[in-house]
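Structure in structure tokens, see below.
Shown here is a partial selection of chains from the complex, left in place.
Chain IDs A and B follow the sequence of writing; residue 1 opens each chain.
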Amino acid sequence: MEEPITHLAYALDTFYFLISGALVMWMAAGFAMLEAGLVRAKNTAEILTKNVALFSIACIMYMLIGYGIMYPTGGNGVIPSINWSFMFGGDHEVAAVLSSEGATYYSGMADFFFQVVFVATAMSIVSGAVAERMKLWAFLAFAVIMTGFIYPVQGYWKWGGGWLDSIGFNDFAGSGIVHLCGASAALAGVLLLGARKGKYGKDGSINAIPGSNLPLATLGTFILWLGWFGFNGGSELKISDIGEANAVAAVFVNTNMAAAGGLVLALATARMLFGKADLTMALNGALAGLVAITAEPLTPSPIAASLIGGLGGVLVVFAIITIDKLRVDDPVGAISVHGVVGMWGLIAVPLTNSDATFLAQFIGLFSILAWVFATSLLVWFLIKLAMGLRVSEEEEYEGVDIGECGLEAYPEFVGSGK
Amino acid sequence: MKLVTAIIKPFKLDDVREALADIGVSGITVIEVKGFGRQKGHTELYRGAEYVVDFLPKIKVEIAVDDSLVEQVIEAVTNAARTGKIGDGKIFVFDVGQVIRIRTGETGPDAL
């Protein structure tokens, strides 16, 4: 290609990456609002603190070490060798790009920016599931290990060119590597942590603990929906020719259709089961649709995408009820949305993508689940030994905001939270 | 002097206030409360889990009046707040030992 064209194409692809990354970064706000809306008022400031802090920690840890683990200079496909150079900067030389014949076609810095917001997404999933009872500093300690080590290793297996990539495992934008990963870490945490006081009665009853601010939860869902166009759309990795532009456009359309399908069917399912249009289920349905399509947003037709997402929406309603019956207390439904539906997303790939096999998908699914769950369980356990995972019973009654943050999220509004 | 307190349905507040104004009551104090009684709350499902709303929102109206007006006040409130459906609420009457208007220090009926 001619030189000026290469320049322009590089610029366009870099810009597309940066905008996609900015959209994914925005998802951090989405998780924060969603979770703040679904917890009780007395625990809101703390969940916000967790969300802003985990995002920042993810950025720092991934810069220091995670990115180097995930895209190493070497490695045997399972164990990567770390590349420490990123933090000191540098990007592709102009001459190197021009002579690369199109192999190097966008900025390395832009690549990091896009990748780092994915790590934060995975970690955001965890905060919701352990909300309202986990110690702030214990959570942040876990975030350090998760974003610096646990996530990058399995990321390396697939996106870094490791063994999962070699066996033909398909995961376009991360139903497995991001969402199932986050949910597996969350599950491990919840199992060690236990349920919120009052969630399950001695008599076997399951109590509802309504979220305190549904407009926030809805806003969070819309933010995530918007951000997902960057998440999936950017994962095509290139837009600068006709074929790639068509592909990115198809990803946008399918991402949107899956969310719509998930929302409508979750709403209908909740209506059928409970007799009411449970808004929180509708919101979880949209997210489920998004998670479901994330493993393969390119090959389905729009109608197929609606159905893949729609099934995610149905699934998530049943998953939430079932997990609750198993007395695994997940205040925001993160394990259902990202874990159960993340699996569905991985398994659905071969339905529309003939390059994928169910076998490879299952291997990928189980290896991600096993790796993340096992390492997370260990890390949670060590943190528990070192500093404890759970706030005191009194602090839980009073709300973690006062105990952990020394302030209230809505100091003038709520009288006596029960 | 007496304090008449009435627990009523929230949407009846304006009617009650007007009925009281009509009989010349010049001041009332209103408190948001939650009531539990014969009128049962509903069982809802939130994310598939049961959610019993036992306590229903009610308004408590407090009216301090001279003994001579008590019957009139009770009647006015009763008529204005009644829907005939369960949960309309109760009226409780208490003796007031003393009344003081903070602004002026007036006491007794003059303070109302």
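The definition used in the following text is that a contact is a pair of C-beta atoms (placed from the backbone, for glycine too) under 8 Å apart; a residue touches a chain by one contact, two chains touch by 3 or more.
Quantities reported herein were computed from a predicted structural model and do not represent experimental measurements.
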| item | value |
| --- | --- |
| Protein chain multiplicities, whole structure file | A x3, B x3 |
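Keep in mind that, in the parts below, only the chains that are shown with their structure count from here on.
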| item | value |
| --- | --- |
| Touching residues on chain B, where the partner in the complex is chain A | 44-51 |
| Contact footprint of chain B on chain A as seen in their complex | 205-208, 210, 273-276, 278, 280-281, 317, 320-321, 324, 333 |
